[in-house]
Structures are given as C-alpha cells and as structure tokens.
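Excluded from the complex is one protein chain; the other protein chains are retained at their positions.
Chain naming follows the written order as A, B and C, and within any one chain the residues start at number 1.
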C-alpha cells in the first residue's frame, strides 16, 4: 500500500466516524447533511446522496475532482450517486482554500437563521466559544452570512459565492441557509469538526438567549 | 438456509436494531411504540406487545399475515402476544402499498398534535427537511392528518382508514394521533426509518417555532 | 451454584445495567438516586450510598432484610454503606407488595412537582402513555402524590406512609418529592423500569404543556 492510499484509507475511516458522530448529535438525520475531505490538492472524498449518513462505510465514498466536481472514482456499489452538495463543497474548498466542509441539517441552525429575520447575516457576540473559530477572539462581533433556501441544493451556489466573496464575512467559517441548515468548513476534517461543534454551540446559545430577550445577536 | 429465510433473518436483525435506535431517541420508551417489516408479499414481521422495545431479539418476533393480521408463526416464547398495532400496521401497509410502518410515542409528536387544536390536520411548510419525505418538495404546504385518540389502539382503525383515503392527505407518510403519538411508514424498513427521522425533526421544528409565535403550521 | 444464587446473580447484573441506563438518562447523576430489587420474599438487593451509580458493580451490592432493612450481607468492600433510601425502599415494597423501587433525581420530576404549587398532589390526564402505568387507562385522571422535602432522606418516611395509605393515590406507582425527585415502583425490576420511563415521560409532557398554558395537570 502506498503512503497516499494509506492516508486516503485513514481519512475515509475518519470521515465515516465523524458522520456517525454528527448523526448522534442530530445534525445529519433523515439522510440529510454530510461532510467531505480532501485527500490531496486535486482529490476529495465525498459521501453518496440520499443514504443514511450514520451507515456510510469507506467503500461507499466517491473520489471527486476538487476543481471540477467530476467523479474520479465511484464506489463499488454502482447504484449510489454522489452528494448533491458536490458543487457547493468544491466551491467552498476552492474559494476558502480549505480541505473539509460539513453540511448540517440541525434544528439549532434553522432556529438561529430564523433570528436573522430578513437580514442577510447575523452577529454573534459575548461568548468565549467564539475563540474556537480560527482567528476569532471572544471580543469579536462575529458576522455569519444567512442566505435564502432554494428548491434544489445546487441553486444555492450563486448566493454562497457572494457570501464567500463579501469582505464583511471574511472571518466566518459558516454560511447559514434559512429553513435549511448550515455549511461549515475547516482546513481539514478535524478543524471542520471543531468548527461544527463551535457553531452549533453558538446557534444554541443565541436561540436560548433570544428566548430571554437578551441581545446575543444583531445587525452589523 | 434458503434465500428467503436468510432475508427474513437479516430483516429481523435490522428491525431489532432500529427498535434500539428508536428507544435511544425516546420514541418507544416504556414499552410503547414499535415497528413492522414485510418479508414478502404476504408476510410481515411484528414485535410482541408490552415488551421493552430496546430488548426485543429476532427470536421474539411474530410472522403475521399481511392481509388478515393472523399469526402465521409465533415466537418460541409462548407467553408473548402480538403487537396491539397489528390491525393498524396491516391496514397502512395494504392501503399505501408499503412494507414497513413504525409507531412513535415521542413527546414531540404529542406536542405537534397539540398545535393543531381542534382541526383534523396541520400543515408543515418552510423547511428543507420536507424533501426527506418521498415526493415532497421544500416549497410544499405538507398536510399531515391528526386524529383523536381512543381508549383501545384498535379503535383507531376507522379514523386511520378515513385519513388514508382522504385525497388531501395523499402525500403524507404520517398520521398524528392526538395525546398519543404518530404512525409513520415507508416502502421498507430504511424508508420508514428515514421518514421517522424526518417527521420527528419536523415536529420538533414546528413546536420550537410556535414558541416564538412563528407560523410554521396552519390550516389547509 | 444453586438456583437461588443464580437468580440473585442475574438480578444483580440487571440492577447494575439499569443504573447505567438511568445515569444515561440523567436520572441518577452526581451519585444521587438508585434502585433496589427483591431476590426473594425476605431479601432485597440495594446499592451503596454516595457512589457513582453508573459505576456500581454486582459485587458492590448489599443484601438487605426486606422487612427490617437490616443488612444481611454487606459487599466485600467494607468502606461502603447501604443506600440512604433503605427505609423508604422497604416501606414501599411492603405496603405496595412490589419487588422493586427506583429513586430518581431527574430535573423533570422537580419541575413537575413545581407545577403542583402548594397542593399535595397533581393530576395527569389526556396522555396515551398513562396506559403504561399498570391498571390505568388513557381516560384516567391520574393522581400522583407530592410531598415536601426534608433535610434527611429518612425523614420522608412519615409523609410517604400517608401517601401510600391514602385511597385517592391507590392507583399511583409514584410519589413526587418537591425540590428533590421521585420514588417509582413496580412488581419487579422490569416493571419499575417501565414505570420509571412512563412517569418521566409524563413529567416532561406536563412541563412542556404547562409552558403553552395548556391544562394537562390540576386538582382532584
């Protein structure tokens, strides 16, 4: 086994392990959500669409071209199709130069996006856990973009590109999709996992505080 | 071992595994709730009544005639009686031409039914997770029937038949029973499990949004 | 190994398994709460006091005289002392002729008792899960006694005796202790476990409904 294939094998096992953990947290239930992981500058592992995420095995994963989203190696089971998130995952990895993106269908993400009402973002502040986002201090007013949902996942691409390009959101490793969930990323699987835990904590915190009429979110 | 008996054995093991998972989610606690799975056009596996669902083993399952509900093969342990849901499970499988039905006693199902007040349904809208219901888009106003509870489970049959026959509920894979829980189905165990995760998410979402006075449910 | 000692060994293992499960449900955290199980007409297994309940092993259990509460056989580890609940467990087993009692420190039990305000009971109604209590229908107005907390656990005994003797509470398998938790019992470990799951569901349901101003609890 070459070093590359060993790395790819380990990464595939870790990706599946994180999917099971995300399932246990109710972030990827009902076959929703997912995660991808780069295995080199040009290749990325991606789960199939429409499968129970906690049941995904390494042999179910696709190897996808990180630039084009084209399938380089499908899994043995030819009835599987690659994740609907494919173009979004590739866009975020390219634009933000990161190696892993997760997609959450958590209720806390939906309820946090609800708090933004008709604005294109919301601000998180006054929480130590902000320090868990790379480069962010606990004194920050952290702006997270919120975009509208669309009938098909791939139709989110234009709004996501604009959010990624907006200087005001340059510190965010997360995009909230109204009525839907969130995309959260990091340099590798472990940072994406840490950011996922941090942002979901922040969502739950702002939702809980808003119930008490406390200002933990707002406008830029 | 013939192919049929191998399939039946696998399905029995999966059915028990899903019961344990449903227990962990608090959907079948206190011996309540359950799930069934067709093993052929005429036969269906069903758990016993009044047992701790997370403790059910494949050898505890009944094989039941899908049309009549009659017991074809009881489990070795002759003190067990077949699920009280038997006639409801058979009715739903026949009317909707599906192979698996689960019955949930989740609190979120009870609280969601509370929101319908005295109407015979409620509408779920504005949530991506609606796409997890086969044939439903995230733009849908998805109507879920709500029926009254009765002293005995089998007395629900007439209301369930009417709900299944009502054209307005033709897209629903779920019937809510006020003060009680929900019946949720799918073409096989995996779709029933996906639909169960989706509908419970939708219940939790509408309950959480109703606390904020937000309109995530309504009238047809 | 005689049949009796085999039974006692199995029961001890089950008792420890249920303690771990109760811990996972946050009913016996911080060394609080517990469960006992009769092993014969005169003997009962009881956990030590002040230990982490999810860590209890069969060899840590006391064998106690069911009538007097006297220790018949202490565990090998002589630094252990028997559960503070000992006199309460024995009183309930004797008065109600049951073989198992569990003691919960669940937050939902405390919040449910809060709803009773200054009355000596509260009524649960309009919930299918009432059928999980032996002998109770889903049409019942189920009266659960609520007693005042005392500085020491054993000082609860008089109030518990009065609650057990009150005809109005004859259908209840539960006593709520204000600011404290609940005692819940059944004919054996399995029924005590089922009743524990049922009553905790009922507590959570009435607390959730009371947030919406709905009447799911009241006066006799």
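In this section, contacts are C-beta pairs under 8 Å (C-beta built on N, C-alpha and C of every residue); 3 or more make two chains touch, one makes a residue touch a chain.
What you see is a predicted model; the values in this text were computed from it and never measured.
Novice: Please work out which displayed chains the absent chain touches and list them by label.
Specialist: A, C
Novice: Looking at the full complex, which residue from A:61, A:123 or A:198 touches the chain that isn't shown here?
Specialist: A:198
Novice: Among A:59, A:94 or A:138, which one touches the chain that has been omitted from the display?
Specialist: With A:59, A:94 or A:138 as choices, the missing chain is touched by A:138.
Novice: Residue by residue, what part of subunit C touches the chain that was omitted?
Specialist: 26, 29-32, 52, 105, 107, 110-111, 114, 149, 151, 177, 179-181, 211
Novice: To test your reading of the contact rule: which positions on subunit A touch the chain that is missing from view?
Specialist: 126-129, 132, 137-139, 190, 193-195, 197-198, 201, 204-205, 208-209, 211-212, 214
Here, only the chains that are shown with their structure count from here on.
Novice: How is the touch graph of the chains shaped: line, ring, star, complete or other?
Specialist: Per interface graph, the chains form a line.
Novice: Could you work out which chain's C-alpha centre is the most distant one from the centre of subunit C?
Specialist: A
Novice: Could you give the separation in Å between the centres of subunit A and subunit C, each centre being the mean of its C-alpha atoms?
Specialist: Averaging C-alpha atoms per chain gives centres 44 Å apart.
Novice: Please output the residue numbers of subunit C that touch at least 2 other chains, ranges allowed.
Specialist: Residues of subunit C never touch two or more of the other chains.
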